[in-house]
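Only a single protein chain was left out; the remaining protein chains are all shown in position.
Up next, subunit A:
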């Protein structure tokens, strides 16, 4: 029996992967996390008192506790620790959630870390601004999906970004009581998805990302494209990520790590000790890699001997996959999706998921929640995918993917 803690967002896909395999699971939900749809017959425990949950999981004979979303990272650590089950280092649990502690932990281990200051007041902000070169990044201490994140080119922009997020409710449903001021990492962003078992990390997927910057400094995640073969700098980057995972006590299960390749070498943006979000429709990943992030997690727990073979065989997917966060060019109510036919005819198109609903406002237009649609491309030729993505983004930016009612309509 596997306990999945807060299986929402892409955690729902993880739950389905266990179900496909016939693995018995129990879903554990923290207060405030809405209970999602689940396969029939799966028991649900609502997390009220940790001791009670611990008792119930013991009674069910749970053999592993898995953080099944960002909301599940801390409670899964605690439950695994109390149950005496394999899990990530409990003492470093907070450092895997809190980005400033995360960086501090890297620094202590002698790894390149993003310079970070925690700011709670305007006065603290001014002190921080005096010590950081521009551009710099202002973002909530504890959020996700690019929520509230701004790249600021000057103090005025930084003050405005701070005022916009402090004391506001964030995407995780919490109030921002602190804001991070971070050095801006100049260089392309990569995503490294891993699954660890017994402290050994297996590389599942490596992606390069295109992130645009809005006029106000908000980063907008456009797409990520998988890397098929690792060259020298890629190997250095993956090695650095493995070192970060060690430093942060990640020894079991999935991790989704964002890292930038700066002129000084790779530098961590953040480690997320869970499967990648927000959408893990598995078929596109299988078409490219022969597995998905969530299916690797399942394999590591259900069939560890087979999973162990992956280390020996190494990384080398057959085809490229790209995941595109579809965007509307402005706010508005969706009237139609005229660009969909074009998208579907582009070479390499695989599938589309979570399109914005017709008749409703475009949700999370600039966030990385995937709420306004995700498209997948799979092809053996990276240039074909790259060209298709250029066409798609030009269509989106010209306002011809989503047809919107006028803002005041």
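Brief remarks on what is shown
Going forward, contacts are C-beta pairs under 8 Å (C-beta built on N, C-alpha and C of every residue); 3 or more make two chains touch, one makes a residue touch a chain; residues count from 1.
One rule holds for everything that comes next: contacts and distances are computed from a predicted model.
Per its UniProt record, the hidden chain corresponds to "FAD-NAD(P)-binding protein" from the list "Multiple sugar transport system permease protein", "FAD-NAD(P)-binding protein", "Gas vesicle protein" or "Sigma-70 family RNA polymerase sigma factor".
Shown as candidates are A:67, A:192 or A:388; the residue that touches the absent chain is A:388. One of A:108, A:127, A:175 or A:400 touches the chain omitted from the figure, and that residue is A:400. Seen across the whole complex, the unshown chain contacts subunit A at 215, 329, 342, 345-347, 381, 383-384, 387-388, 390-391, 393-395, 397-400.
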